[in-house]
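Missing here: one protein chain of the complex. Every other protein chain is in place.
Chain lettering (A, B and C) follows the sequence in which the chains are written, and residue indices restart at 1 in each chain.
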């Protein structure tokens, strides 16, 4: 078994630098790598390019990095929950590349799995396809979208073992598995870190080969963005 | 919940016809849809095109269909375990398209997920790439491989529920999940069929949306091809 | 009388057939789930990674790890499954989802749709909408017939940046049910008490009216 455990978030982030490209898992605030984000804020890295489906909210998630103007460029599919984001984007301080959600998923997974690019119908005929190669297959038009490249990927899982195997929970899975192995170094933070053999090999969502560093995170807030309930 | 259960293998195979293209899961004899194969033999369908990583052995798996000369064309990555296969191929009775294993997997998954084609480095510079489009990305050459099309996909899972959700076991998973939804009709046979809610939604390998028909199979032989053991 | 949002959702629910997998967008589309007949079997997909989405949780049972694409806390029904975003859009791109219902800022008579950006003013992003409209074969738009300024949202040509081209099959508004055809917006039904003339006035694009146009039946 190849051991991937690191002591803490500081060791997990060893080597991060200004100007790097980072992938960050999560959908909305669900499944975001809270510990890694906090550490990125603390390290006060600058000029980051962040690939993440959303940009957090004003005071949580990637919003914390935006607030400190650590992000130079954001690649996302939806950023509607973040007023500071909109302000920085409309004022031109922040470079933004909006990408269809399925395309974002496909570009991460392509990087993970060694596909150089994918053909997707999403965005054909829209400004997303401008300047991109398009092509017809069986009478339908597709856009060629290249795999992402990143220096670090930060993901959050529910359980993990020392071999780096990951299991996600519910819809907190989302982009997290797709970003594993899509960057030079993948850092996984987990709610519960267990010994090898404690996870059923049949239930592992992401094999440890895609993860370079793993640690058990602390103080998860797991904030709910839209608390919707019904009455009993 | 959308119910996918059918009574038995006969109902599951309703609509199969001579000349159809069939995908069949399994690697070697592990995870093959034994019940569906038996029924295809019984129905004595002819001129089938079969997409399957292997072709069974002489007296089991797809070997049974080959023996009765029901297969016109075979698309596989490795067929070395089957003498009758080699005889039919070398004599020209059987049309054979050999495809790299990872390419086979990618072409099935592409069909499942609506990608028209994929770029893979496998086979570049070999006869597999002859007549195919090739292209350079970042200094490396890739071959464009189109998604497969099939009429039926026959897969075998360990557990399934009435909604068509599937869980595979060990290395019997292999190509089975990738073929689900890659054909017009996907037929899943399972060792154990349970009620909806009995499977953990977090552990489902293939959601029921990719499966049209599901039934609990009978009399699984689960033959071992190479029994290798060590002594205690 | 023009419908309210619930009325639009109620009418759209009639389009949902037994055995359908349905993706519901944010806003009015989310309400459709409340009106689907309970004698048919339907599963709702949310593109952030669940099939078999159930109602909101009971108070106190919310789970931060279980949300829909609108980031609302939800529940999972028996037979549900969770999956990653690639698998989710694999379902969508692979045409396994039978019906997509979403909102729009504009729809053109050729089926183009715009719903993600107002240049210089509002840029929230397309989320999964571009994937959905590029792949689905059965797309119903739920929206108001006109915008807040009273201008028609059913246009000859979209003025806003497009989300997808020639993809919308049907539109349900507070005034009408309209099918998108090769020749333009074909009026199928009127909201109760709404006249063809009312609808014509609110529709900038070509409105095709053939024969008597029945009122919606919302019972």
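Just so it is clear, a residue touches a chain if its C-beta (ideal position, glycine included) is under 8 Å from a C-beta of that chain, and two chains touch if they have at least 3 such contacts.
This structure is a prediction, so every number in the text was calculated from the model and none was measured.
Of the chains displayed, those contacted by the omitted chain across the entire assembly are A, B. Interface note: of A:10, A:44 or A:202, the residue touching the hidden chain in the full complex is A:202. Looking at subunit B, the residues touching the absent chain are 27-31, 53, 76-81, 86, 89-90, 96, 98, 100-106, 108-109, 120-128, 158, 168-178, 205, 222-232. Mapped onto subunit A, the interface with the missing chain covers residues 1-3, 111-115, 161-163, 165, 181, 195-197, 201-202, 204, 207-210.
Rule of thumb we're sticking to: only the chains that are shown with their structure count from here on.
Of all chains, C has its CA centroid at the greatest distance from the CA centroid of subunit B. One simple way to say how far apart two chains are is to compare their mean CA positions; for subunit A and subunit C this gives 28 Å. With each centre defined as the average position of its C-alpha atoms, the distance from subunit A to subunit B rounds to 33 Å. Remark: subunit B and subunit C have CA centroids separated by 36 Å (rounded to whole angstrom).
Shared interface positions of subunit B, defined as residues touching 2 or more other chains, are 114-115, 201-202.
Those residues of subunit C in touch with two or more other chains are numbered 50, 76, 82-83, 86, 89, 92-93, 135.
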